[in-house]
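The other protein chains are all here in position, but one chain of the complex has been omitted.
So that you can tell them apart, the chains are marked A and B in the order they are listed, and the count of residues begins at 1 in each.
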Amino acid sequence: MADDAYGVGIGWRPEISGFVAGLPGLRFAEVVAESVHAHGDLPEGLPQLLDRGVTVVPHGVRLSLGGAEPVEPERVTHLAAVAERLGAPLVSEHIAFVRAAGVEAGHLLPIPRSREAIDAVVANVARTRRELSVPIALEPIAALFDWPDNELSEADFLTEILDRTDALLLLDVANVYANARNRGEDPLELLGKLPLDRVAYVHVAGGAEHQGLYHDTHTDAVPRAVLDLVAELCARHRPPALMLERDGDYPPAGELRAELDAIAAASGYPAIT
Amino acid sequence: MEDTWGIPGPTFLIGYVIALIAIAVIAAVNRKALFRGDRNARVDDLGPQQIAYLNGGDRLAVYSSIGGLRAAGVLGTGAGKTLVQTGPVPSGVTPLDSAIHHAAGNQARTRYLLEDQWVRAALDDLRAGLERRGLAVSRDTVKQARMWAWATGALTLIGVLRLFAGIANDKPVEFLFILIGVAVLTTIVLARTKRVATTAAITGLRQLRVQHGYLAPQQSPAYATYGAAGAAMGVALFGAASLYAMDPAFAAEAEIQRIAAGGLAGGSSGTAGSCGSSSSCSGGSSCGGGGGCGGGGGCGG
């Protein structure tokens, strides 16, 4: 297991591609699938990363796997083509929906934890997997609100989806923390019930509190509590890769490096900086 | 009817064309040699302001310094579009940085920086150093290159004299007229020769631009992450558009001119271009890019 572990990685973004290129120990990165052309030039800086042997996983954000409507075939085709271009060992997407009846929400929205919603996700993942030649990992999102008609606990809901789709789990520790905090629950409780052996890799991100709610912003520093959760997770079952996800308000390079080092320290993987 | 000046029209025209071509070819060869610079000169160890000078002359060197000072948080804008200091000058800066920071202390406007005596002195030093290294073309060399305009100018004069003589002689002058036009254009081009970087430097700059492609404004570089040196280098390699990408309000207030640099299209920051043309942006919404899954929102992935 330790041999094929990637260790600490980072979400590749064009804004910080120069920083990512300068990480000597990097072996794992993730790129937003929709920002990569299926056939045209790869984004500036990404080819050099691939040449170095860094594994780059496409991360879809607009497939809308949790939508009641079937996934749009051209989006699935694009995701599959990008995975092939990057030579990625897997792809990832969210358990969420981003549009309904032709209207874009502009963001990942939660779905009800109901049988009907599970059926929708399972059908959409099946449609997606038919075109993919690599496995897919599903990421539960952070939601500021819940649906009123949740039938299942989050753990049961996720486990059933994973069982029925045979997908891997992309566990976002910051999402687990955010949801637990906003619902007044204990994040460790959810960790204890999830199939940790199916975790393909882990997201770690920062957030901030506004008016009593914790927002998973990806534009703030990673809080200590999230790093503690990383340490706890790795003590129970260390996933093969953990990556920092930052989407804006990028801090000075020193701070980004410190965050990567903190994730390395919490997980026990070597520092990549 | 006698030939004008005793030379038949076709013979004169052929001779005129040959002379024009000969001068153009010799001038081109000579200019190439003049502008070649030191082939072994390196650009890797140059600072951003030196690179900026090679890429866009005095003005871009000033802009690169402004970019670095702004990223370091010590430069801002005040009333009347003047520059102001917002902090003490950082340690280890270049003489040009110090001069601009000092000028900002006197509420200088960006466009008058080139007339400031300290800024001027710093730029002259910077240029002289680059000339010694065979990277910058000296003003004398440019003057030398412009000398060829005298040759084509003389040819133009001969043509004009022949034109008048020919008209007086009632000869057809249409072809001559066209050739004179060509000679005039060539003269203008030669007389207006401008050159900052040697061929050696331009080759080096091209490599630097590839190497630092992540600083191109189309990438919306995270200047905070790359620091003051990265900001200055971005401006140096990719022009004033980098200043607008970094801090649009400041750049507009400081009256930064969107001059072209390094063959970039004049002025456009091209941010729209990175999106609209892409076929992979299925659905047309948001087109990948900055999206990500968190971003200010409460429902991150």
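Assorted remarks:
Methods note: a residue touches a chain if its C-beta (ideal position, glycine included) is under 8 Å from a C-beta of that chain, and two chains touch if they have at least 3 such contacts.
Here, contacts and distances are computed from a predicted model.
Chosen from "Ion-translocating oxidoreductase complex subunit A", "Energy-coupling factor transporter transmembrane protein EcfT", "SCO6045-like C-terminal domain-containing protein" or "Sulphur transport domain-containing protein", the protein name that UniProt gives for the omitted chain reads "SCO6045-like C-terminal domain-containing protein". Across the entire complex, the residue among A:Phe19, A:Phe97, A:Phe157 or A:Tyr269 in touch with the chain not shown is A:Phe97. Contact with the chain not shown here comes from a single listed residue; of A:Glu131, A:Asp146, A:Glu160 or A:Glu232, that residue is A:Asp146. Within chain B, the residues in touch with the undisplayed chain are 220, 244-245, 248-249, 252, 258, 265-269, 271-273, 275-277, 284-287, 289-291, 295-299. Those residues of chain A that touch the chain absent from the view are 67-69, 72, 97, 99-107, 109, 111-112, 114, 116-117, 120, 143-149, 182, 210-211, 213, 215, 248.
Please note the rule applied: only the chains that are shown with their structure count from here on.
Those residues of chain B that touch chain A in the complex are listed here as 212-216, 218-222, 224-227, 230, 278-283, 285-301. Residues 11, 13-19, 21, 32-40, 44-45, 59, 61-62, 72, 74-75, 78, 82, 94, 96, 104, 106-110, 139, 141-144, 172, 174-175, 178, 203, 205, 207, 213, 215-219, 245, 247-253, 256 of chain A are the ones that touch chain B when the two sit in their complex.
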